[in-house]
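With one protein chain held back, the other chains of the complex are shown just where they sit.
Here the chain labels run A, B and C in written order, and each chain numbers its own residues starting at 1.
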Amino acid sequence: MTLPLEKIQILLPDAVESSRKLAVQGEVASYIPELSRAPQHALGVCIMDRTGKQASAGDTELKFTLQSISKVFTLLLALLDRGEEAVFTKVGKEPTGDDFNSMLKLELVEPGIPFNPLINAGAIAISSLIEGKNPKEKSQRILDFFRKSAGNSSIDVEESVFRSEADSAHRNRSLAYFLKDNGVLTGDVEEILEVYFRHCSIEVTCSDVARMALLLACNGTDPLTGETLIPRRYVQIAKTFMVTCGMYNASGEFAIGVGLPAKSGVSGGILTMVPGTYGIGLVGPALNDKGNSVAGVHLLEQLSSKLDWSMF
Amino acid sequence: MTLPLEKIQILLPDAVESSRKLAVQGEVASYIPELSRAPQHALGVCIMDRTGKQASAGDTELKFTLQSISKVFTLLLALLDRGEEAVFTKVGKEPTGDDFNSMLKLELVEPGIPFNPLINAGAIAISSLIEGKNPKEKSQRILDFFRKSAGNSSIDVEESVFRSEADSAHRNRSLAYFLKDNGVLTGDVEEILEVYFRHCSIEVTCSDVARMALLLACNGTDPLTGETLIPRRYVQIAKTFMVTCGMYNASGEFAIGVGLPAKSGVSGGILTMVPGTYGIGLVGPALNDKGNSVAGVHLLEQLSSKLDWSMF
Amino acid sequence: MTLPLEKIQILLPDAVESSRKLAVQGEVASYIPELSRAPQHALGVCIMDRTGKQASAGDTELKFTLQSISKVFTLLLALLDRGEEAVFTKVGKEPTGDDFNSMLKLELVEPGIPFNPLINAGAIAISSLIEGKNPKEKSQRILDFFRKSAGNSSIDVEESVFRSEADSAHRNRSLAYFLKDNGVLTGDVEEILEVYFRHCSIEVTCSDVARMALLLACNGTDPLTGETLIPRRYVQIAKTFMVTCGMYNASGEFAIGVGLPAKSGVSGGILTMVPGTYGIGLVGPALNDKGNSVAGVHLLEQLSSKLDWSMF
Partner (left out) sequence: MTLPLEKIQILLPDAVESSRKLAVQGEVASYIPELSRAPQHALGVCIMDRTGKQASAGDTELKFTLQSISKVFTLLLALLDRGEEAVFTKVGKEPTGDDFNSMLKLELVEPGIPFNPLINAGAIAISSLIEGKNPKEKSQRILDFFRKSAGNSSIDVEESVFRSEADSAHRNRSLAYFLKDNGVLTGDVEEILEVYFRHCSIEVTCSDVARMALLLACNGTDPLTGETLIPRRYVQIAKTFMVTCGMYNASGEFAIGVGLPAKSGVSGGILTMVPGTYGIGLVGPALNDKGNSVAGVHLLEQLSSKLDWSMF
């Protein structure tokens, strides 16, 4: 149904250069200085097959923080730590149609739990479920899980991003205290937010993200080692959320235009995959008005259309 | 990846009887007398493969109106009549997280177009796009399209349901006039609603629905005749909406629990499919609090889990 | 506490000319052609004391339709027709903080009755309560009541405004059908709307409005004839609503800046009063972003401040 990697490598550079032109229409996130310094016109992509071979093009060396992409893997770790039932008493399973940091439904819809684990409120609730006796231990467990998923023991938190996030993200604080008031969060809010801001600030490259995506594309069993890191059922849950809520308020549009499970972050990163076949990591810091990489979404639309990648 | 039809036929009766027990937890829709008379404990299912062979069990002879299931096929007809671009100036592509008849986002989110074609506001906008010089002609074109899709030239509008809907559905009138005020609807509101209520009132059996679903499972080409009724791209669009918004406010939960494109109706019907393989029609009039057949959803969860049907 | 009328007459022309300059900042309502033709820079005011003497200045000869000002008097007639208890099962007593034609609270807040009788939804519900065996009789009873309140048997509906309103006001239709669905309205929606649009289209001058206001300022007893047209309790209710909800979403600001019971209309009219002393009618078609006469509000702020009119 799709081309082999060598053929993709041939067409990839042109596809990247053509999509890169759209970066001018987007804007780099600017709520903290560390993000605002990202190069607006950058675009890089890495596609990894089950043997670990990669096709890549563009700014693949660019480092970026995972931001909301991390929410997929903390969800998976929370499922591993607590099980499906415990997780879904704290977050729901539905798309919201509201902004990623909206509080409307927390106030309007009973019970006041976040609609899903990929909006900010839900991801904060998920962070509170990670096992560990203090924020440091929880953050270390998350980092270990991410390193293992990426097959890269050197990825780490970018401390200046973390500190800026922690200092500035008052809307997330507001969300967290609302959840605390609703009884969704137990424990100290600042400690939970520390865990949350830390995993958002883990720094990676496209290649790391492609490898993490490949693990999901292969239903939780690392195709390079044969090791099952995540049960298939949990991966299924994660991929479903990525289809229904992974691209903020453009998830429906992305499902129609690209048709692959995906998760984007405010740094311009996108993790996506061709199930069973490829893991894909991408970065393009200029964002469209829905918060997704404008050039990155365009590139995926082109590739999906040409290579017949849609699941639907 | 799934069993052949003969094997499914063997396990189907027990699965139906076991799920039927859940009907007691649900409630039959009662907003019009015609719907309220449906048998609460009924449950019937029909699964059709690409050769037209069927596995079935339970109350397969029960007739029911398509209700919201019809929205999938009027969307397809509108796409055929007007093309993708014209359709998506009138409706968006996103799930809402709100009730199927909610007006909140029409008032709160610019531009005031319905978020997607499967909520009531969106489906009314879609009805207004069907070609035809008057409501009668539009309704006839819809009926012809449904008959062709179902391979059954005898399906028809159930007139008493239509009249009751038309007389009672003031919330839909309210939605329609709001859309008129926002400039989404042009033309006479009552005429548009007549078209809408008529296609909701088309009466079918599980077998009809299974055949309609099979057409989508086969990407728009009828596997029995080889005729392409709908371009694959439009079927892709329809299936994507069925995953993200097909089961009202339980679409996310259904995607996780069943993992198939589906559309439910207030009559207790569900149209779903195993892409490439099976079309499925189901009816169970007792609804859960989200408006979906309580026994029907349970049956699909059991089958999907046992037969490994999830797309994700 | 305030000046005698002769002294007010002396300062009034300058006050009007100075406030008239603000009309340039506003916009004349344009949703129907009949309203859009109103002169943007017009400003007229008429202040009537208990003897019927008037101080006036500016464009006092300008005719305008009552629009939302009529809602105060249909509320009073509904109270006379049905009594307090019946009226307040259909509408509440609270300000909303939302737009005058908003539907949010109808959907979000139980029971789904309009928050108060001065927003559109509430005024439509009130129109449905007027006694009369058909729309014509109801409209005639309203007109008779308005004529008696204004002491002017020649005021009448401006038919071209009425027809334009009736043809174009789809948002009001949407509101009305929502209310019908919620069980607030009984009877035919179009007939109720006819009554509503008709009383909004009654044409007056500042002098008529001043006389109507004087009746309320004198607690329902016409000071010129000694006749009690409205019980004091109902006038009290009306005046209270005028303070809390009379000036759309700027009612709180007006209460702080002017401090008088008032009701504005989209034609630029304002009915207000100095309780016990003066009835005031005013017109200035250029509206601010809250829908109130920009020059008119400024004029009332100046007069209230200079003449110490605030009730608070």
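One rule holds for everything that comes next: a residue touches a chain if its C-beta (ideal position, glycine included) is under 8 Å from a C-beta of that chain, and two chains touch if they have at least 3 such contacts.
Worth saying up front: this structure is predicted, and the values here are computed from it rather than measured.
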| item | value |
| --- | --- |
| Visible chains that the absent chain touches, using the contact criterion stated earlier | A, C |
| Sole residue of C:26, C:44 or C:95 that reaches the chain not shown, by the stated touch rule | C:95 |
| Touching the absent chain when the full complex is considered, from A:160, A:174 or A:225 | A:174 |
| Contact partner of the left-out chain, one of B:10, B:24 or B:108 | B:108 |
| Touch residues of subunit A, complete complex, unshown partner | 102-104, 107-108, 170-171, 173-178, 180-181, 189 |
| Contact set of subunit C toward the excluded chain (per top definition) | 92-98, 105, 115-116, 236-237, 239-241, 243-245, 249-253, 255-256, 259, 261, 275, 310-312 |
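Here is the rule we go by: only the chains that are shown with their structure count from here on.
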| item | value |
| --- | --- |
| Chains in simultaneous contact with subunit A and subunit B | none |
| Fitting subunit B to subunit C on CA atoms, where both chains share a sequence, rotation angle to nearest 5 degrees | 180 |
| Centre-of-Cα separation between subunit B and subunit A, whole angstrom | 32 |
| Chain centre separation in whole Å, for subunit C relative to subunit B (CA means) | 48 |
| Chain centre separation (subunit A, subunit C; CA means) in Å | 55 |
| Multi-chain contact residues (two or more partners), subunit A | none |
